[in-house]
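With one protein chain held back, the other chains of the complex are shown just where they sit.
Chain IDs A and B follow the sequence of writing; residue 1 opens each chain.
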Amino acid sequence: VAKRPVITLTTDFGLHDHFVGTLKGVILGIAPDAAIVDICHAVPSFDILDGALTIAAAYKYFPNGTVHIVVVDPGVGSLRRPIVGSTGAHRFVAPDNGVLSAVYDAEPAVQVRHITAESYFLQPVSRTFHARDIFAPVAAHLAAGVDGDAVGPEITDFVRLDTARPTASGENTWRGTVLKVDRFGNLITNIAAQNIPRLFQASPPAFKLVIANREIDHLRFSYSEAAPGEAFAIVGSMGYLEIAVNQASAGEILGVGKGAEFTLSLKPPRKIIRL
Amino acid sequence: VAKRPVITLTTDFGLHDHFVGTLKGVILGIAPDAAIVDICHAVPSFDILDGALTIAAAYKYFPNGTVHIVVVDPGVGSLRRPIVGSTGAHRFVAPDNGVLSAVYDAEPAVQVRHITAESYFLQPVSRTFHARDIFAPVAAHLAAGVDGDAVGPEITDFVRLDTARPTASGENTWRGTVLKVDRFGNLITNIAAQNIPRLFQASPPAFKLVIANREIDHLRFSYSEAAPGEAFAIVGSMGYLEIAVNQASAGEILGVGKGAEFTLSLKPPRKIIRL
Partner (left out) sequence: VAKRPVITLTTDFGLHDHFVGTLKGVILGIAPDAAIVDICHAVPSFDILDGALTIAAAYKYFPNGTVHIVVVDPGVGSLRRPIVGSTGAHRFVAPDNGVLSAVYDAEPAVQVRHITAESYFLQPVSRTFHARDIFAPVAAHLAAGVDGDAVGPEITDFVRLDTARPTASGENTWRGTVLKVDRFGNLITNIAAQNIPRLFQASPPAFKLVIANREIDHLRFSYSEAAPGEAFAIVGSMGYLEIAVNQASAGEILGVGKGAEFTLSLKPPRKIIRL
């Protein structure tokens, strides 16, 4: 391949051990020109859904041809399959445990293959570190030009998890969940444009969001618009509705975290009575 | 450009989310050969002055031609301007909120431009993540060879913050502040060579530094010279006077942190009386 290949890493390995560095060594031995980019290694240990949301938030910003390694893998060494998902523009190398579910949601035409071509593995293959022995070397071979069809047969029974979509609990009412709390304490909810399109319009309707016995009814368009201490809703950079406080942590101020539930109601438009 | 471009990142984004990885994806889409280097993503949230000091400590060690992205941006989405500061050797892409103040201090000839050329932005531009939509793509275009003049008009009314210099409180006395506590617990003060040149000479005069009711009067030239548990002063690698303890945390031992104040007095030279 003429162009410099890009390989990304999304894992729950943290940065306190040699794990991530070791993966990069394996990759550079196979694809010496690769640009290797860490997307995130702070996925909570074994939290497959969090890993799924993290890669889904970032992969579209990478150039076509990028190979993404996504490893949150509590079943390492068991019979769960290693897979490659391909969208044409992007490829994803991961365990078949649902960690690509949010990619599947975003990419209906994804093609998934079971990795069976052991010639691309680092031998001997351990039963405790498949990121090093299977995922990294397969991704590096793909990035270096190996044909994607060569890794193994296509499968259609890959594991797909429910990615925590909001549920309608009435005509204009939904129950939602906080997917994660970001570095700044913003609460990322599971409400996206496809769930409640009206809320993401340029002129959204009035609404009421109740979380932790607190009522939020302001939608802001930038963090700095809000008054100090005011909790407000905002469409965040991941495309989800967020609950935020200007220059402070909404998570701390509201006392809620990942997994917190809330209700959201759109108010019917006020009748305009011309007198 | 023939040479491999270098782009650095200094932010308050932390490493627990996908933010930094996403920036790198955007950069590699525009400048595929770039070497991207993290200077620091642990600037405390919204702490503009800390970001200013961090980039100022590091940029000079990068090769000429490097483009530095510096984003601590509580006003993202507001009217604060995006800017490029250029010293000839280095360029800095940042919000105009003072985060380049310590660079301005070090580079009197810096030229600053207001970024107005929206053709270099990632569209659509959000109001919550300008690092992704404005700063990263503009920096990548600059690194890839776009002429710096093309980003927008020169301005002279850019924001410049007071970078916490020490104040003289007597003929040989100063009040200083702890700018930050580093990984090892060393207290980085705001006393630099230009403030008290005598103190940074090969044979400095006697002095007394009082912090947290403790008196420090030893200047050491390496950490390992000091006795265990001894708090001492040392000229650190950032060029500032530091307060340190050999193989222990001065911050913990003295019970002080960022923002702590102290007084420093140079003792008049002892009179030598020949009898």
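The working rule: contacts are C-beta pairs under 8 Å (C-beta built on N, C-alpha and C of every residue); 3 or more make two chains touch, one makes a residue touch a chain.
Everything quoted here is computed from the prediction, not taken from an experiment.
For subunit A, the residues in touch with the chain missing from this view are 12-22, 24-26, 28-29, 32-33, 36, 45-46, 74-78, 126-129, 132.
In the full complex, subunit B touches the hidden chain at residues 3-4, 6, 8, 10, 15, 35, 37-42, 54-55, 57-59, 61-63, 66, 182-184, 221-225, 234-238, 246-247.
Criterion: only the chains that are shown with their structure count from here on.
Distance between chain centres (mean CA atoms), subunit A to subunit B: 32 Å.
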